[in-house]
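With one protein chain removed, the remaining protein chains of the complex are shown where they sit.
The block that comes next holds chain A.
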Amino acid sequence: MLKKTVIVRPELCVGCMQCMIRCAQAHSQSKSLACAIREEILAKPRIHLGVGPENKPFPNKCRHCEPAPCQEACMPWAIRDDIAQGLKIVDPTRCIGCGMCAMACPYYVIRFYQDAGAPERPSVAVKCDGCHERVAAGAIPACVAACKTGALTFDEVNLYLKQGTNRLANAVYGVKA
């Protein structure tokens, strides 16, 4: 079976930004929203809301490319592979904040902030880590858990594509999906 991944359907997004809030919460020290906003180093979202044509919202997150341009550009080898989950994860203790990864990323998903994982560094690369700890514990990524409209789902790609085929069939035969 293929690995599950976060699938984004921007056309379903209403721009509520719940995914951003829950993402930051999931990456905070306390994992609690009420406490997270009082932490010394604020956790930041790793999913961002882009603005498309006619101000349409566009949830934008790391695609965990393979081969990953960010990983190829990283000079201190701070981006490691999580082979089991098919993820590219930044190690903040090795990151030197040089910006090469953000320069190489074709999707504009890497930002630079102080991170609780390496508090001594002024800024390190911060990007989606696929909520690998949550997923390993049996949960789904925080952004997906927050999404109420189905714009973000956590699924196996071929299953998703099969659903797409069914939607297309329904559209062709005039059935409302």
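In this text, a residue touches a chain if its C-beta (ideal position, glycine included) is under 8 Å from a C-beta of that chain, and two chains touch if they have at least 3 such contacts; residues count from 1.
Following the convention adopted for this analysis, contacts and distances are computed from a predicted model.
From the set "YjgN family protein", "FAD-dependent oxidoreductase", "Transport permease protein" or "Monosaccharide ABC transporter membrane protein, CUT2 family", the protein name that UniProt assigns to the chain left out of the figure is "FAD-dependent oxidoreductase". Taking the complete complex into account, A:67 is the one of A:67, A:138 or A:174 that touches the chain left out. Considering the full assembly, A:110 is the residue among A:110, A:131 or A:146 that touches the omitted chain. In the full complex, chain A makes contact with the omitted chain through residues 3, 5-11, 49-53, 58, 60, 63-70, 72-73, 75-77, 86, 94, 96-100, 102-108, 110-112, 130, 157, 160, 164.
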